[in-house]
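Heads up, one of the protein chains got dropped from this complex, but the rest are sitting where they should.
Let's look at chain A:
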Amino acid sequence: MATNYDYEEAPATYDEAHRQDLGYDPNFVPDSVKSLVVHLYRHIREKNVYEIHQMYEISFQTLSDRLFKDTPWPSVDAVAHFVDNDQVFCLLYREMWFRHIYARLSPTLKQRIDSWDNYCSLFQVVLHSVVNMQLPNQWLWDMVDEFVYQFQSFCQYRAKMKNKTEQEIALLRQYDQAWNVYGVLNYLQAFVEKSNIIQILEQEKEGLEQFTATDGYDYSGGSNVLKVLGYFSMVGLLRVHCLLGDYQTGLKCLLPIDISQQGVYTSVIGSHITTIYHYGFANLMLRRYVDAIREFNKMLLYIYKTKQYHQKSPQYEQILKKNEQMYALLAICLSLCPQVKLVEETVNSQLREKYGEKMARMQRYDDEAFAIYDELFSYACPKFITPSAPSFEEPLVNYNQDAYRLQLKLFLYEVKQQQLLSGVRTFLKVYSTISLGKLANYMEVDDPTLRTILLTYKHKTHAVDSEGKVISNADVDFYIDDLQIQMAYTSNFGLTSG
């Protein structure tokens, strides 16, 4: 079991309030911190993954809460001598140091740049030297997740040029390689390639490899770090591509992971949610509403059943946030593609509670409806970025909203094209057969217009899946025999004939 650590009995002389008044002293190392790094270092050397996880997940958080609520941790230089100046440990410590800054404080530009440098150093070590550690999946996931998050944060920061000081601009020009998009993508790609994770997953299917079965851990004396970083980098790539608006490639990057099964991606709740959230969002933008609905449904049900176990975890807030966002996305998907049968009872009742009224209004397709689509999309969408460096010559403007505005505009454009379909659906549900003339009358359009509406319905409800096959997601369907519309109800659409 976990050893009892010193921090539980921290000396009363160490008073946080005093320290705030005196300002932050990077060289002051409270005994509890010394104890933490010494024990953590030992556990890493001895490959006690469970102990590492306890310290990483619990001890670090507890100390942060108690001692470093709004100050940084002691500098790496101050703790290095407690851990034999171990290069790798120091890089890991620094990574957590910066993560704490981003979480609790506000990083300066210099800190952002230094953090990038730290990631480069850390990643170079993992990629190019033999690393003999086993780290908990939680930690490895957090590294990838944080790396992408800091990239996104930097792009947002950099795009707000209007109020930048001269020093900031000078720094940006000088360190133009920091957080450049090529670097970020290539590191993630390098992890995927160097770890050989795609081949490992392939071979696992044929029983030639063990990876998922051991949760990615290496029980033959080796290290799990490169393999698991490679694995999580696929999710990282999905996320980056979504931030860029390239949903197709994002999904392609995720392809080696079979999300219809449990896997290493489900071993960490954060990874599970991030994967499904982005998978669902990408499918929504690709108009594969059924795929999105299916996965959101599963994920939301899972969160409903298990969120109580994460209440004390530092990720709890994020879990709740993503939960709400996925309900919003589910509401959008179901308004565009009414397939309520795909949604489980519990999830459906939650959905009705949160968005029942809004969904009814969305399906009316008037101006108010578009406003609601706008609202939900804006609330739930990823924080899109403009990856290119700013031009320093132009009058300095803020362009951090450009990427988001484009995605929103194109999404609403698609919604508008589907505007008349809900009207069609209503009539199709009522009549088993009706002449084109009569339906045109009821819908108050002329005959040619009705034909285009019906063609649109067919086109929009028959999506092209990832293999280029056409799949129907229509809940009600029809066929035109010359001038007569014949209805056809699809029961288990796409699975068996009605």
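Heads up, the rule we're going with is that a contact is a pair of C-beta atoms (placed from the backbone, for glycine too) under 8 Å apart; a residue touches a chain by one contact, two chains touch by 3 or more; residues count from 1.
Note that in this section contacts and distances are computed from a predicted model.
The listed options are "Immediate early response 3-interacting protein 1", "V-type proton ATPase subunit F", "Eukaryotic translation initiation factor 3 subunit K" or "Glutamyl-tRNA(Gln) amidotransferase subunit B, mitochondrial", and the UniProt record of the chain not shown names that protein "Eukaryotic translation initiation factor 3 subunit K". Taking the complete complex into account, A:407 is the one of A:153, A:195 or A:407 that touches the chain left out.
The chain omitted from view is touched by exactly one of A:38, A:58, A:169 or A:185, namely A:185.
Which of A:228, A:286 or A:434 touches the hidden chain is settled by the complete complex: it is A:286. Listed here are the chain A residues that touch the chain not shown: 181-182, 185-186, 189, 193, 244-249, 252, 285-287, 387-388, 402, 405-407, 409-410, 414, 417, 448, 451-456, 458-460, 462-464, 467-472, 477, 479-482, 486, 488-490, 493-494, 496-498.
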